[in-house]
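Notes for the one structure printed next.
Every protein chain of the complex appears in place save one, which is left out.
So, chain A:
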Amino acid sequence: MTELQSHQNPAVRGSFDPATGIATLTLAMPKVNVINDTFGEGLRDALAWATGPKDSPREGLKGIIVTSAHKDFCAGADIDKIYAMRDAAEVFAATRSLSQLYRAIETAGVPVVAALNGTALGGGYELALACHHRVAVDSPKIKFGLPEVQLGLLPGGGGTQRLPRLIGIQPAVEAILQGKEFRAPKAKKAGLVDALVADQDALLPAAAQWIADNPKAKQPWDEKKFRGTLSGPRPGSPDARNMFMAASAMLRKKTAGVFVAPEAALSAIQEGLSLAFDRALEVEARYFTGLVVGDQSKDMIRTLWFSRQAALKHEGLPKLAEGDAAGIERVAILGAGMMGAGLAYICADAGYQVVLKDINQEALDKGVAHFEAQLRKRKRHLDDAGRQAIRDRLTPSLELSALSDNGGTDLIIEAVFENLDLKHRVTRETEPTLSADGIWASNTSAIPIGDLAKVSAHADRFIGLHYFSPVEVMPLLEIVVGPETSERTLARCLDFCRRIKKLPIVVNDGYAFFTSRVFSSYIMEGASLVAEGHDPVLVEWAARSAGMVVPPLQVFDEVTLTLGLKASEQGKVYLGEATIEGAAMDLIRALVEDHGRPGKAGGAGFYVYKDGRRKGLWSGLKGLAKTTPERTGVDYLARRLMLIQAVQSVQCLASGVLRNARDGEVGAIFGIGFAPNTGGPFGWLDRQDLRAVVTELDALAKAHGDRYAAPDLLREMAEKNEKFFPDTP
């Protein structure tokens, strides 16, 4: 027997064991395995080394194992590179090249096994799909899937062709169109991996065994008798056709047709499945290329990838000094409503000791019940002891003393009603229970932190932590820095934010901060359009057709019209009566006071409800209109609903409430469901001729009031032909 042979290039380590006949290709790029030119060249070179040249193939080669030297197998493509690409011919060539490399792997003539020691996503998982067999370590920490559509792309490395052929059309369509990620056990169940092994040590032996057992392995689609898919309806059959029809409809229902990526993915799957495999890959590459060079993927990648990552890494934000610690261990939540109880749950889950405080036993019981419900729903994978550990960290209490115990509370988060006097009273009452360096935070959604902090004994440790409901689900945390809030307080709260796994944006003080301001402009504009006499059905559709996740009247019902009325009283204090009053307020008032339609919780609002379910817009809305609009239609209404939010966003940037446009994008999309297809309000503006936008706003301001007045910043940018994100490709 000869000795172990090895080979190395910048991406792959190769070894060949003549004793077993197995070549192992270990992806070993510096730091992480990422699909780029180095990866492609390295893998191509290593494959050629393993198989040997065509005219003299490697003697004794029985099979190939592909694995990784890193924690992850390979988490996908180099986003930086894809983001920068705008040339269709270049993208197409690069895509074909990778696709052909993957094809070469599965047609190498020997069995190839992906030994998945870690997460394989996107192009990384597509590499695994191009192997004949996928064996993975059975760990819930390891994930598999094709999440490309989430960034406005589709799996361009054969994923749209191999997955449906392997697991059937319907499961593959669901996985790809939703960009689903599967943890190892579920991946096995769904057929994304073929076998699981207990641990790392068992991985390569299992792969080797499979090679020994399957010396003639071929991909199913390379078998002569292959009929299109391994399971489920065959391509071209009436069942498959109906399935695609239903998939098209469900997708449109969900997305209103604003996302190009899932639509292209569905087309690529349907079209490709009936074609010869090699040419099907080409069809996929053509659809992929269109997405890569298009605007939508650029805008989505900028915000949902780069800006989100930057926000998660707290880029540009103060950090705790070397050796300093956040010093937050004991947290108290004031108010045991949905928000308070939810906050208590996420804090306890993150490992904090939590006091949930209310003044009313019934409310407290309800809060605890909510906490328990979350525990059952979200911690199903834990055992009783695991759930108990989280529960043990919660102390529900009616007594203020519970906050003072054990040296006081490190962080108090107030989640009581939106009322300045009440919040002042609560501040005075509870601040003395803080530990020596404790922070007092308000979850207010609008009242300026500076005003709240007026009664604070140490305003430098007073801050706004604005969460979104339901707090267990909504990722965003809008951190509001008051005029006296210290940098260290902010840094400590950012540390807290990281531990509770929230996505932060940091904004400066001002009435309604950023998110509430944009959100209220959106729903009030929806009401205003109805008051002007536009068809409410068109208003709702216009919002969705522009990409807004939830239409304005529907979401207004959800936050309740009553809340809108209360907030307007508060708003008058800060913005003046003239800004608040108008046709929209009159309509809301009429709905609540004259027609008994306070919103969804009250069983009637803009919509009719039956057993808590929306049954359609209330037919009486048209009768409440004050005028008949001269101009209407989906496009016009969509412009109005988008422009009003854009104007508010630019104002927030100009006034300094927003520290940068990036936070505006992240906040709008993750906080209030702003159209993700646009990348956010600033990205939306960037794709337009700002001079035309200013002209449009001037006309709207003249017709509908100052809320449409173009901010000076926008005028200047229009004149200078500037963009909010000049670097977007």
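Rule of thumb we're sticking to: contacts are C-beta pairs under 8 Å (C-beta built on N, C-alpha and C of every residue); 3 or more make two chains touch, one makes a residue touch a chain; residues count from 1.
Throughout what follows, contacts and distances are computed from a predicted model.
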Assign the chain not included in the display its UniProt protein name, restricting the answer to "Heme ABC transporter permease", "Acetyl-CoA acetyltransferase", "S-adenosyl methyltransferase" or "Pyruvate dehydrogenase E1 component subunit alpha". "Acetyl-CoA acetyltransferase"
Looking at A:Thr38, A:Ser139 or A:Ser248, which makes contact with the chain not pictured? A:Ser248
Going by the contact rule already stated, which one of A:Ser545, A:Gln570, A:Gln648 or A:Thr728 would touch the omitted chain in the full complex? A:Ser545
Considering the whole complex, which of A:Ala28, A:Leu129, A:Leu192 or A:Leu266 touches the chain not shown? A:Leu266
Missing-chain contacts on chain A, rising order, are 236, 238, 241, 244-250, 252-253, 256-257, 263, 266-267, 270-271, 535, 537-538, 541-542, 545, 616-617, 634
